[in-house]
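Scroll down for the structure; my scribbles are underneath it.
A single protein chain has been removed from this complex, and every other one stays in its place.
Just so it is clear, A and B label the chains in written order, and each chain counts residues from 1 on its own.
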Amino acid sequence: MNISITAGRGLRRWRWLSLGVAMTVALTACGSDTDSGGSGAKKITFWLSTSAQLQGYNDLAKEFEAKEGVKVEIVNVPYDGYQEKLRQSAQANSLPDVASVPQLETLWINQLQDLSATANNDTNKIRKDLVTEQDGKVLAIPSDLTAAGLFINKSLFDKAKVTYPTDPAQTWTWDEFLAAATKVRTATGAKYDLVYDNSPARIRAFIYTHGGKGFQLGSDGKYATPDAATVQALTKFKSMNDDKVMPKSVWTSGADPNALFKSGQVVAYYSGVWQVADFAESITNFEWASAPTPAQPVHATDINLGGKVVAFNNGDAAAPAKKWVDFIFQRDNYTKLAAANGYLPVESGLTVTYPFKKQAALDAFALYTKEIELADPISSSGQAAQTTLILDGKAIQKDPTKDEMAKFVNGEQDVQKTVDNIVNGLNEQLS
Amino acid sequence: MALTTSTPRPPALRRGKRPAAPGELSKKVWATAVMWLLVVVYGFPVLWFLLSSFKPAGELFSYPLTLLPKNPTIEGFTQAWTSFDFAQYFLNTLIVAVAATVLTIVVSAACGYALAKYHSWWVKAFMICVLATTMLPAEVILSPLFLVVRDLGLYNSLSAVVVPAVITATGTFMFRQFFLTVPNDLLEAARIDGSGELSTFIRIMLPLSRPIMLTLAIFSFQWRWNDYIWPLVVLNDPNKFTLQIGVATIVGADNVNWSVLLGASVLSMIPLVAIYLLLQKYVMNADINAGLKD
Partner (left out) sequence: MVDSIHPPAEAPGIDVRRGPEPMRPRQRGWRLRGRNRYVGAPLVLISINLLLFVTFFVWPAVTGLIYSFTSYTGVGTAPYVGLDNYQRLLQDEAFYAALIRTLIFTACAVPLTVLLSLGTAVLLVTSYTKGKSLARVVFFLPWLISPIIAGVIWRWMFGENFGLVNYLIVSLGGEEVPWQSNANLSLIVVIVAAAWSYTAFNMLLFVAALKNVPTVYYEAASLDGAGSWAKFRNITLPAIAPTTFIVVLLSVLHFMKEYALIRALNEGGPGTANNLLVQYIFKMGFERAQVGYASAASFVLMLILMIVAVVQLRMNRRKES
């Protein structure tokens, strides 16, 4: 019986195991001692979430450190899980000093500093309708604007010799646009007229431009049943999902409209300004252009906020945090930031020279700037409602529009049920 | 009762050394053909993915789709490498994965052995408990688990990623099922020899389970390597971020930079393949028949 021989050999081979355990113990021992927040407030942390727009902040942070002697540590947090992370950080008392967040949250809203000095500074000319304000306290300033808008495959239009408007002041109607797109599709052998982002914000723009008010917050703090124009617009939208005008797969089963448009087989794509930088880089097999948003008859889009800049009240880091926010929004700095990051500015009257090499991208930004000036005031009501709710201690975590529209487009329910479910789904979250 | 033999025996199913019987050749052809068919089926999506990572962004979604990149580029890789602190995140992930793997193996082996060889009611009950850990969606206990980790003072340390991951039903059951196949005679013999229970486990049983250890090592390494939401939530200091957090920053709210994401994904997979090849070689070559015959 030679148990011991085997065992001995086995153990010798597994010596690294004990080494590993020792290492692990050492690792576990050196626990959470570093607190990045308030080390003499010579350093502050700034969280944001972006897949591209870091450069502008990096540049500003360097200048800020040179000027104020405070280092800004910029942390790029992935979008997927960012809100969750903020929530948990609040529970662990480790919120960042400054952050650009997708949405404010009740859980930590009481830890925000008042940014009114920056927001109300007249030289900054920050658009007042976009800041989050409560009892005279400014809690958040948007870092940038985003707007929904239309892209077209210029190569296909040129090939079919179909013209399109270039000036938002003389835009087309949806009927004109769809007729043009169908003409282009049939002339060029493309597959679809249009792909449309699967998002509540983009469908809002569709409703507004058709004269509907969409799902609006009533004076009683509840969402009201929408008007007839809204219902009509949604019905029309469904009928467009016929696998000719639009492929059904986007709104029913999560196909990526961005990828579909990039195939070059789709005449137009309704999305938003954030696509410009991506298209400038990654569309090489055809020419594209931004086209004015169709108006039938209302000239509207959906104006949203890129990120909301907030400063947390973190002990001795609070003062430099506020300084950093103020620094970001000083007119000269903000101009540089907007240019480097490709932001639509929140400060009015700003001339931003975007660093794009592609003319289409530069034209697109010029067009969006005009669109925002021309847009019906209803265009920013979606984000305004969100702000109102948050300040009220409520929040829409999940807009049911996408799911309910998916069921509608898929033929699982009719338009009335869809509208009812959306209203109920929204109100349910407010109770 | 032959407990062990020092002479290596040809492992199971490896019978190729004998002179080929008449039917052997056709069997070889068939088996190889089936395997290669499967290789093509499994490999095609993978090949598409790998080749796509060399495509410039403009080619990824162009129509008609092409398998081979027309203008191959490594820009996706270089951008991925520079878009976050790859080296630091890589190191952190390595520490987490190695530590978690070692601990997981030790703990799972001990527990699996107990579940296989002891039959008190409470041992059996605990078996169900271990299984229960896989039954709740991770999101349900994410928040409460976070509070536990915070209260234990583990927040913002790599051990917060490692320690809760050490208990795994898969690992425990791998060892349990393995030790079920180890004859009790071996245990009995050790007992007659006067070996203590724990010493029998460490000296005799643990070495026997080497293929399981190695297989679990591959699993555990992969799990921790690809962990995402938990490290994101419990790590606050960007110097402690893990690789998948960095990879996830490439996926924006409205845009996905696919060429960079593909590059980053390929890069982050390389260490896993290396570990797999290294450990799998030992699994395949293991002289594990020793001690298992009755």
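Following the convention adopted for this analysis, a residue touches a chain if its C-beta (ideal position, glycine included) is under 8 Å from a C-beta of that chain, and two chains touch if they have at least 3 such contacts.
Keep in mind that what you see is a predicted model, and the values were worked out from it rather than measured.
Considering the whole complex, the residue from B:57, B:114, B:190 or B:204 that touches the absent chain is B:114. Contact with the undisplayed chain is limited, among A:235, A:249, A:285 or A:313, to A:249.
Which of A:121, A:313 or A:429 touches the hidden chain is settled by the complete complex: it is A:429. Only one of B:174, B:190, B:232 or B:260 touches the absent chain when the whole complex is considered: B:174.
Although one chain is hidden here, its contacts on subunit B can still be listed: residues 1, 9-16, 24, 27-28, 30-32, 34-36, 38-39, 42-43, 45-46, 48-49, 52, 61, 63-65, 107-108, 110-111, 113-120, 123, 126, 128-137, 139-141, 143-145, 147-148, 152, 163-164, 166-167, 169-170, 172-174, 176-178, 180-185, 187-188, 196-198, 201, 211-212, 214-215, 218-219, 222, 226, 244, 247, 251, 256, 258, 261-262, 265, 269, 272-273, 276-277, 280, 283-284, 286, 288-289, 292-294. What subunit A contributes to its contact with the hidden chain is residues 87, 105-107, 191-192, 243, 247-249, 252-256, 259-260, 263, 265, 395, 397-398, 400, 403, 406-407, 409-412, 425, 428-429.
Note that only the chains that are shown with their structure count from here on.
Centre-to-centre separation between subunit A and subunit B, using Cα means, comes to 36 Å. Residues 3-4, 6, 56-63, 84, 95, 98-99, 101-103, 105-106, 142-143, 146-147, 150, 153-160, 162-163, 189-190, 193, 202-204, 206-208, 210, 228-229, 232-234, 236-238, 245, 248-259, 290-291 of subunit B are the ones that touch subunit A when the two sit in their complex. Remark: subunit A residues 1-7, 9-11, 13-14, 17, 20-21, 23-24, 27-28, 30-32, 34, 36, 49-52, 73, 75-81, 84-85, 88-89, 91-92, 94, 102, 256, 258-260, 262-265, 271-272, 274-275, 278, 281-285 touch subunit B in the complex.
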